[in-house]
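Here the complex is missing one protein chain, while the rest keep their positions.
Letters are used for the chains, namely A and B, taken in the order the chains are written, and counting of residues starts over at 1 for each.
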Amino acid sequence: MSKALEKVMDAVDIETFLVCDSEEEAKKISIQMMNELGFSDASIVFIQHLGPGARVRVRGYIYKPGDRYNWFYNKKNNS
Amino acid sequence: MTSQKKKVLLAPLDPVHDIGLKMIKRGLDLAGHDTILLPPDYSPEEIIKAAIDNNVDVILISRTLGYRVAEILGSFIDLAEASGLRERVKIGIGGMAIKPELAAELGFDAGFGPGTTVEEAIAFVEGREYIEEDRGARKTKKDITEKYDYTFKNKRIEKLLNTIADEIIEYVKGKTTPGIERAKIREKMFESDDEAELRQLRKEYAAFCDDIVKAYYANGALKEKTRQLTSEELQALKSYLEKVKAKMKPLILQHIDTNPVVFIQYGTGCPFMDIAHIKTCEAWGADGVVHFDPSWGARTEGFYEGFITHEEDGSVITYENLKLIKDALMPSTLWQVRAHRGLNTPETVLLAGKVGADLTKINIAYGSLGGGTDPERLTVDAVAAIKYAARFKMPFDVVTNEELCGVPAHKAFAGMLIVTMLGLKLGARPILQPLFCYSPEVMISGQMKDNYIDFNAAKIFALKSILNAPIWCGAPIGFLTQTEDRVQSSLSTALHASLASSLEVDGISIASADEAYSGGPISAAARVDTLRATQSAFRFFGHAKIIPTENSEIWASQIVEGIERTLESVVKNGSFVDALYKGLLGSREEGAYPGRAGRGTVKNI
Partner (left out) sequence: MRIIGVAGTAKNTGKTTTISALLRCVSQSSKTKVGLTSIGYDGEEIDNITGLVKPRLFLNKGNVVATAITLINAGSAELKIVEETNIFTPLGKVIIAEVKKDGLVVVAGPNKSGELKRVVDTMIEKAGCHMVLVDGALNRIAPMAVTEGLIIATGAARNPDVAELVQETRHICDILDLAEAEESYKKIASDIKTIAVINKGGKIDTYRYSALIHDDIVAELRKIITDDARAVYIPAAVSQPALEKLLKILGARLSGFTILLHDPIKLLVSASPERIVRTINKIEALKGRIEVLKKVPVLAVTINPFYPRYMFDKNIYEPAYVDEKLLKEEMQKALSLPVVNILKDGADILMKILGF
């Protein structure tokens, strides 16, 4: 994990508009996009496909409750 | 005016006038200073000449940063200095991209960037050190029950409630439950510091617990997905909190005095993540936080001890966990520990009171019809719990979550008012907490077909016509109107907050922008979104009101009539507990099922 992402309190949301033909396609692209960006734990929070494409909000969790949060433990990163 | 009158030259070093400069001019005028506002597009030489000709004390320059602007501003300062101005004239710079570091680099005496207050600029002009208002200190804890005397305007309903509440008090006499016994033992444990006695008390306590809790008291074993926090983790929390607390400058959400206090709910399972979210919400202006415990906790007899983290939704209630949270809060933050629905109601209120919570939550009708606890058990427990609430002077809200099961508002309100009357008789200060959302009842019967305003307003009008009591809209407001889209979700929350404020309620609980998302934990960012939206909505409406249609009055009377009918049926039935089983306060057809947890555990002493 990169240092910047360690500073994320819990999750990174990527919000964008995907040019695609269907919601199914949008879902596939969303997850693929997150994987390409290096988020292994990705989920789709919001998706709405109409006409030209889909409005999406895709989330990559960096920490889930109970994980070892680096921003919490690492003093150096916190200062 | 406390300081000497100053002569101030305000000059836009820009082709257009800067609105910030005009606002500062107005502030300086009001503070009694002489101001000269130059037209836009003066050259540096002309500005400096104007300063000399008018013998000013201060020059305030505004400039929107753009191409080569740093060089232009640097040259201006150089020319001012070479012109001999700087020994007696202070020069400040304002603009969108101005930061103190840049102002220092450019050689100005002060820099005013976005978010600068007029007061800050006046302090600079007057040569005072600007002391940023300590917003944390300005924030004070609000008692939302303070201005209410609980007088009933609807005497008929008052009479019916009196009868029912008296019957409940009579009913519970001579009865006890494992929940009440545990609370008594826990109280003794608080009073003892004798290890041998404590060991004995723990043994007695364990005898009233379910097996998974018994295991803990026997050999320290915890249920799966829970574990004790390590001392290293607790140490990390301490340093984290020290750092965060030092930096807290909380925003204030309210724009006018009558805007309600705003609560958020937390319960990620991990006390640390809870605290991180609480501090985030406090910073963005939340006035209060509500502790969500795990659903299994409500159905399990007995509490663990120690600092415990939990991998699923809901944060485990122990004295130590609550203490961690309490110590993390700002002094002004209202803190509620919910006790409304489970088998540990009396002990929860006791722990909350001992740790220093401000509020708790108790509702027999919801807890037994929608929360899964046996009606008789919860009735007996709730009376004990309300007594603790009274003893610790902790107001409690009576939430009508059974509306979410499909129980119509008038029936849920009847249950809420019964517990309210019970609270008053036992010396506590109850708070009405009607649902303020798109409830299943209206989905079926259509009162929100046109708008979300009328029926929500009707509920508040109805309650206000019955008695003079605090109202806290729950929970969360706008529930089931929000989608996974954070803009829509935040907007919907903000609109409901505005409506609640327009109806002059005392408190609201808001969701995060993740409310409708069930695929994972709520994110901190999503919490900030709705707090910002709520603040923005309060700012937008100010004292202006939202006007419901005449339907709201019609429906308000219908609700009041419905409440009366329901209460009459309970009185006629004779026993409140029996009325719960029979469905008089919400029937199976309406989605209310008398709970089974703790059935048969009520004992006569």
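Here, a residue touches a chain if its C-beta (ideal position, glycine included) is under 8 Å from a C-beta of that chain, and two chains touch if they have at least 3 such contacts.
This is a predicted model, so every value here is computed, not measured.
When the missing chain is restored to the complex, the residue among B:L106, B:V213, B:L322 or B:L580 that touches it is B:L106. Listed residues B:D29, B:E46, B:D210 or B:D450: the one in touch with the omitted chain is B:E46. Considering the full assembly, B:E87 is the residue among B:E87, B:D149, B:E195 or B:D257 that touches the omitted chain. Taking the whole complex into account, chain B touches the unshown chain at residues 45-46, 48-49, 52, 70-71, 74-75, 77-79, 81-84, 86-87, 100-111.
The working rule: only the chains that are shown with their structure count from here on.
Taken in their complex, chain B has these residues touching chain A: 236-237, 239-240, 243, 268-270, 272-273, 276-277, 280, 309-311, 483-486, 514, 517, 519-521, 523-525. Chain A contributes residues 9-11, 13, 15, 43-48, 55, 57, 59, 61, 63-66, 69, 72-73, 75, 78-79 to its touches with chain B in the complex.
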